[in-house]
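Note that one protein chain of the assembly has been removed; the remaining protein chains are unaltered in position.
Chain naming follows the written order as A and B, and within any one chain the residues start at number 1.
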Amino acid sequence: MNVWLIAATVLLLSLLPCGLVCYGRNSSPIDRLISFELASAIDTLVFLLLAQGFGRDVYFDLALALALLSLAGGLVFSHFMERWV
Amino acid sequence: MSVRDIVVALLLFGAVAVELACALALFVVKDSFDRLHFLGPAATLGPLLVVTALVVENSLSTNGVKAILTGGLLLLTGPIVTHATARAARVRQFGHWEPLPFEEVDRD
Partner (left out) sequence: MAERDRNTEGESGRDGPKARLWLTWWIAFFISYMLLVGAWVAEELIAAAIVAAVSATVAEVVRVQDVRRFRPRLRWVLRAYRLPPSILSDCGVVFRALWRHLVKHEEINGAFRAFRLPVGGTGERAAARRALLNAAISITPNTYVVGIDEKNEVVLVHQLVPGERSLAREEIMGKL
């Protein structure tokens, strides 16, 4: 266990409020989208921390890919929310 | 524990605190438009602290460069996603995003 893995584990706790908002009965679709976008940013950081903590260089590429795909996903969902959903 | 380890630990502590605060805000703040503001620190300050910690640890090795690229992507894409979501939320609420008369600051 090192400081990077500890940070990643604690950071994973911040996904709990995101999940509660996402699955909350009173949450609107926009609230769920916001929690999804926050969770994406947190997950990207978790990947970076896990990459350093485990010493696996390939996880850095995962974080980079997730950062790019989070943008695409967020924009696609926003676009659909605005017009069709 | 070296000075570098202490610096890294402090940076990571700050990053985790920022992200936890943003996630907590998502839960306690009720209005969607107010909630959106907390994507800002999560996509700017949090990644900045994590990337700084990684660069302190790895310097400008391949991993350090990848971390900088990832942090830079989060920093640049955060405002785009925030704007797109805000616009979608506004259109869903009012049918259009255009300002209402009482929102214009130039109006007396």
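Convention: a contact is a pair of C-beta atoms (placed from the backbone, for glycine too) under 8 Å apart; a residue touches a chain by one contact, two chains touch by 3 or more.
Computed from a predicted structure; not experimentally measured.
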Legend entry - Neighbouring shown chains of the undisplayed chain, as defined at the top: B
Legend entry - Absent-chain interface as seen on chain B, which is shown: 18, 21, 24-25, 28-29, 31, 33-34, 36-38, 40-41, 44-45, 61-62, 65-66, 69, 75-76, 78-80, 82-83, 86-87, 90, 97-100, 103-106
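Note that only the chains that are shown with their structure count from here on.
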Legend entry - Distance between chain centroids, defined by C-alpha means - chain A, chain B (Å): 12
Legend entry - In the complex, chain A residues that touch chain B: 3-4, 7, 10-11, 13-18, 20-21, 28-31, 33-35, 37-38, 41-42, 44-45, 48-49, 51-52, 57, 60-61, 63-64, 67-68, 70-71, 74-75, 78-79, 81-83
Inset, instruction - Give every residue of chain B touching chain A within the complex, in rising order. - result: 5, 8-9, 12-13, 15-16, 19-20, 22-24, 26-27, 32, 35-36, 38-39, 42-43, 46-47, 50-51, 54, 57-58, 62-63, 66-67, 69-70, 73-74, 77-78, 80-81, 84-85, 87-89, 91-92
